[in-house]
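Of the protein chains in this complex, all but one are displayed in their positions.
In this document, chain identifiers A, B and C correspond to the written order of the chains, with residue numbering beginning at 1 in each.
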Amino acid sequence: MHIAILTTGGTIEKTYNETDGSLRNVASILDDILRRLRLTGLTIRHVPVMSKDSLDMTEADRETILAAVQAALPTEDAVLVIHGTDTLNLTGERLHAGLPNLDKPVVLTGAMRPYEFRDSDALQNVTEALLACRVMPPGVYAVMHNQALKFPGVVKDRERMTLRSHKP
Amino acid sequence: MHIAILTTGGTIEKTYNETDGSLRNVASILDDILRRLRLTGLTIRHVPVMSKDSLDMTEADRETILAAVQAALPTEDAVLVIHGTDTLNLTGERLHAGLPNLDKPVVLTGAMRPYEFRDSDALQNVTEALLACRVMPPGVYAVMHNQALKFPGVVKDRERMTLRSHKP
Amino acid sequence: MHIAILTTGGTIEKTYNETDGSLRNVASILDDILRRLRLTGLTIRHVPVMSKDSLDMTEADRETILAAVQAALPTEDAVLVIHGTDTLNLTGERLHAGLPNLDKPVVLTGAMRPYEFRDSDALQNVTEALLACRVMPPGVYAVMHNQALKFPGVVKDRERMTLRSHKP
Partner (left out) sequence: MHIAILTTGGTIEKTYNETDGSLRNVASILDDILRRLRLTGLTIRHVPVMSKDSLDMTEADRETILAAVQAALPTEDAVLVIHGTDTLNLTGERLHAGLPNLDKPVVLTGAMRPYEFRDSDALQNVTEALLACRVMPPGVYAVMHNQALKFPGVVKDRERMTLRSHKP
């Protein structure tokens, strides 16, 4: 089983700057997460696409991500996109629209709380997303918090700090 | 979404006895694991069935587990069984044989390394198993280490310290 | 052995606000730290004094902290003050000047990185400060990063992100 993981930035990789007390996006913490998991028979290729707060992502950024997914699909069994949760659903809709004959799972995940925090949801969400890459039928999915939500129709649920399907 | 989690013991809940330096099975650490996860829209009922090293499990124990799964299925959307990895595949085969008209997922998981160790695979496996409860079609599965293996035909892979399908 | 721990805020207790991605000071995380330590024969009384970023502390705030230390000293064997590292040395100098006949250790500590981060120095610094309360001769000390620095003469070493003595 071969998958590509495309990183685009987002809350998951924010870290704390000791000099001025701010939070920044930094080099992806993906390697650290993957080292903690046992992934039998899984070959992973990491493709850094961008490192952006998802609130700053433009339509052009989404086209870049779509192109990166299209480039990865032919040689992989599934594609995982790590993405900021604020606009993850917009990118998911774009991928869904732009991949009409998709015959593999494309999974988006992210985190509400940066990985570097003790109680981050990043490890859980990446664990779930990697299993989804393995078991879901073809389609574009948002996977986090014990949910695998199929596009189109995924919205951010700000009240409960997660994603949900548009039609409950 | 409602699931029952049946605990039966196993490596996952072994802990260290400071007085004599041995390892013991103790009260399930399941609650601690669940507290660390964000499980949107999931209602969990915990059913303690037994607390045994899976190497000590008898055929009678497997019948007890089968009966507990049968008792839980009517009111749940899926059933998760936490089980020692040494004989998890034997219990999985028994469940598969004993649940001929299964219309929901029944998922077995465990850990190669007790949860109380820093580098345990318990959190990963339970995270994966809970997602499998949500997304897998009806059937009996062993879920761990980024794998969802369908019964019948799951064996322990001692060399790589995981489970695998009988026919690769 | 009886000690009082006075909390005043600072980086150590900053946390991440999932709704807007900012960092805030919140209710002290001291209890969580203390639960992780084995403190034989130590009785701790927690005195919340304020919850302020130490960059916002005024001279009046330092007088408040001095008064709280003076109030605690008669009934305790030592006093520990948890304080933001940005102005910890200023408060230490004020305590040193305001406690001329001190016959017990008064220890200040803090963290460069909030406790809620995996790689925080908070647990280390509190562990060290609690031992310093037990073993140091009378005086006011800044304790962190394997150092016990005696006031007067402690300055912040911004380059190495720690505190140091004025005269090396």
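The rule is simple: a residue touches a chain if its C-beta (ideal position, glycine included) is under 8 Å from a C-beta of that chain, and two chains touch if they have at least 3 such contacts.
Bear in mind the structure is a predicted one, so any value in this text is a computation, not a measurement.
Asker: Which of the visible chains would the unseen chain be in contact with across the whole complex?
Answerer: Touched by the chain not displayed, across the whole complex: B, C.
Asker: Touching the absent chain: which residues on chain C qualify?
Answerer: Touch set of chain C with respect to the missing chain: 36-42, 112, 119, 121, 123-124, 127-128, 130-132, 134-136, 143-148, 160, 162, 164.
Asker: Under the stated touch rule, tell me which residues of chain B contact the chain that is not displayed.
Answerer: The missing chain touches chain B at positions 11, 14, 16, 18-19, 21-23, 112-114, 116-119, 158, 161.
Convention: only the chains that are shown with their structure count from here on.
Asker: Suppose you hop from chain B to any chain it touches, then on again the same way; how many hops at least until you reach chain C?
Answerer: 2
Asker: Over half shared or under half: which fits the residue numbers at the contact of copies chain A and chain B, same or different?
Answerer: same
Asker: Would you kindly give the rotation angle relating chain A to chain C, two copies of one sequence, based on a CA superposition and rounded to a multiple of 5 degrees?
Answerer: C-alpha superposition angle, chain A on chain C: 180 degrees.
Asker: State, to the nearest whole Å, the distance from the C-alpha centre of chain B to the C-alpha centre of chain C.
Answerer: Distance between chain centres, rounded to whole Å: 45 Å.
Asker: Would you kindly tell me how far, in whole Å, the mean C-alpha position of chain C lies from that of chain A?
Answerer: It comes to 40 Å between the two C-alpha centres.
Asker: So the centre of each chain is just the mean of its C-alpha atoms; given that, what is the distance between chain A and chain B in Å?
Answerer: Taking the mean C-alpha position of each chain, the two centres sit 27 Å apart.
Asker: What are the residue numbers in chain B that touch two or more other chains?
Answerer: In chain B, nothing touches at least two other chains.
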